[in-house]
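Of the protein chains in this complex, all but one are displayed in their positions.
By letter and in written order, the chains are A and B; residue numbering begins at 1 in each of them.
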C-alpha cells in the first residue's frame, strides 16, 4: 500500500466496527480448535478443488491425519486472500510467527490455539483485537434467543425456511412450538409469522435476513390466490413451478409485512444457486449466476417503501444495478461484499464507485459472514485495507481530504449500521 | 493524481471540447439562480434518498426554505462526485472559496451566482471557462430552431415521442404544425417524419437522438404490416405488447431512414427503465437494468450500414459489447459515459479498455447531458481528470508517449465530434 493508504489504515483500524451479518453460534461463538478453523468451507472446498480427496478431510479422521493432509494441500492456494485470513487470524490471535502453514508448524499452532480458545472471555478478547463492537447473528425462527449477551451478539431472524419450505413438517412443527399456532391456512400462517416476529422483536432482534436464488421474482399475490396453493402444499400435493413461485412470493411478502410492523430492516442476499455441484464437499456446492436482476425486486421496494432493505448481490453483474437502486430508492441500502465477491479485486472496484456516486449514509460497509467469531478479525481487516486503498485514491485525486475520507470510513463501518439497525 | 496525470490534465484543459449531448435550453441556457442549480435532479433525488421529504423541496417553498433544507441534507452526500460538480461550478464560475456548501455560506454564494447569471454574455463566458466550443441541444420535433446561434448551440432532433407515442394527439398535432401533414396512415407518417428531418436539417441540426428502454428490440417491419397497427393506434384501439413493439420498431426505422437521407448520425442512449420508482422526486424515478444486449440492435446496424450510430449504454454489462461493436461495425461509435455510469470509477475502467482496444477515431469522449450550461464545466473537468489519469497510466506503461496521449485526448474531446457530426 502507499504510505497514504497505510496511514489511513492506521486510523481506520481505530474505528470500532459493527458486523451486521454472521453465522456465529450465540452460545459458542468460537471454534473448538485449529481443525475447526481449517474446516471452514473455504478451505475444504478449495483443497477439494485442488485435488484433495473428501476422505482425507473426513469427520472420522483424527486431527493429525486431517490437518496434515489439508495443510499440505493448502500450499496450492497460499496465494489467495482466503489463505491469508487463517494466517492473519493465527498471527493476531494465537501469536503465530510465520507466513505459511506447514507440516512443521501446524502442531504448535494448534496447541497455542487450543489454549487461547479455551480461555475465559476469549470471544470478547477476539472482538477487542478485531475492534468490533457487535456481531449480528443469523437465527432460525425456532432458535431460543436466551443465554447470551444480545447487545454484543445481536439476533437476526433468518427467513429462508419460512419462505422456501413453508409446508414442510419441520417448519410447521417449529412454528407451532415457537408461536403456539398450528398453520392450516393463510390466516394461521399470518398469525404464526407474526408470532415469530413478535418473539424476535421482543428479544432484541434487529433485522430479518433471507438468501434468494437468481430466479426469484417478487410478485404481489392476493390471500385468496394463495389460499388454495397453501392448502395443496399442506396436503402434500405437488405444485407447478409457477404455483410454487406464487406461494413463495406470498410468504415473502408476509415477511416484509412483519418487517414493517416491527420496524425491522430486511437483509436481502441475492443470487446463490444452491446445490449446483454434485460432487462438492459440505457447503461447497453452491454457485453464482449472472442472470439475476434487481428488477425482480422493484415491486417489493415500491410496495414496501417504508421498510428498509439492505441488499447484497452475489454476481458483480448486479453491482451497478444495486448502486442505482441505492441512489434512487430511499429504502434501499447497498450492503457489504458477499461470499464470492468478498475478494479485494471486486470489493475495491465496487467500493470506489459507491463512494463516488452514493451518499455515505446509504452504505453499509462490510459484514463478516463468519461461522466462528475468530474469522471476523481477518475479514474485517481485509476490508479495512480495501477501504484504506480506495479512500487513499480519492484523497490523491483531491476529491476528499484525509478527514473527510475517515468520516466516510466511520459511516460505513460504524455509524450507518448503528443508525440503520438501531443498535 | 500523479504528477504526470496533473501535467497531462494541464494540457488536456487547453483542448477546446465539443459537447455532443445536453438538455440546455437554447433561448435560456443558464440557470436563473442557485436554487435552480441545486434543483438539478441529481441533488433532489439524492437528498430524497437520504431522507429529505418532498415537501421540503417543493416548488411552492421560498428559496430560503428550500435551499436551507437541501443544503443541510446535501452534507449526507458530500462524498460524491455529483456534490463535487456544484462545488467546482461555484468555485470556477462564482468565485466560491469553500469546499462545502453550508448554512453559513450558501446565501453569499446565491448572491454571487445571481449577479453572474444575470450578466450579459454569461453563457459565452461559461463556455470560455469550460473551454467548450459547441454544445449540442436536445430539441423536440415541435421546437422552433430560431433565435439562437446554431453554431454554438447545435440543434439535435429528439425522437422519443415520435417512436414511443406516435399516435398520441400531442404528437399528431405537433407533426401537423411542424410539417403541414395530417398523419392518417403509413404514407403520411413517412411524409411527416421526412418533413421534420427536412426542417431540422435546414436549420443546422447535426444529429437525431433517442433514448431506448432495455427491452427494445429492432425488427424490420414491412409497411403493409405496420399499416393496420398504425390505423388501430390512430383510432385509439389497444395494441398487444407485440404489436406495440412492431409499430415502434417500424417508426424507429423511419427515423433511421431520415438519418440516412439527411446524412445525420443517430445518437442511441440505451437502457433507461422509465418510472421504475413510484415514490421518487421529479426526474428521479428512472433506473437501469442489466438485461439489455446490443444484439437487439444488430439488425439496425447491419441494415443501416451507411448511417452513423453513436451509442451510449446505461448498464456497464453492455460496456464490452459496445467496445466490440465499435471495433467491428464501421458505423458504430462508442460515445461518452451516460448518467448512472457518469462516475469516475466506471469511466476510467471503460475508457482504459476503449483506448487500448479501439481506434481513437471511433471514440466520442464525453458529453455533459446538462440541463443548465453551467454544469458543462464541472462535468467536462471531471472527465478530463479521468482522461488524464487513464492516459498517464498508458504513458507509465510506455504504451504511449505524452504527445501521443494528448493526440488521443484531442481526438476524443474535439476532433472526432467535429468530424463525425460535421461541425
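Operating definition for what follows: a residue touches a chain if its C-beta (ideal position, glycine included) is under 8 Å from a C-beta of that chain, and two chains touch if they have at least 3 such contacts.
If you're wondering where the values come from, they're calculated on a predicted model, not measured in any experiment.
Novice: Can you work out which residue in B:150, B:178, B:206 or B:362 touches the chain that's missing from view?
Specialist: Final answer for the missing-chain contact: B:362.
Novice: Sort through B:100, B:274, B:330 or B:418 and give me the one touching the missing partner chain.
Specialist: B:330
Novice: Which candidate, A:114, A:217 or A:343, sits in contact with the chain we can't see?
Specialist: A:343
Novice: Touching the left-out chain: which of B:225, B:243 or B:321?
Specialist: Only one listed residue reaches the unshown chain, and that is B:321.
Novice: In the complete complex, which positions of chain B touch the hidden chain?
Specialist: Interface with the chain not displayed, on the chain B side: 293, 295, 298, 301-302, 305, 317-321, 323-330, 349, 352-353, 355-362, 396-401, 404, 408.
Novice: To test your reading of the contact rule: which positions on chain A touch the chain that is missing from view?
Specialist: These residues touch the chain not displayed: 1-2, 45-46, 48-51, 76-82, 84, 99, 273, 276-280, 284-291, 315-317, 340-341, 343-346, 349, 385, 389.
Note that only the chains that are shown with their structure count from here on.
Novice: Taking the mean of the CA coordinates per chain, how far is chain A from chain B in Å?
Specialist: Roughly 39 Å separates the two chain centres.
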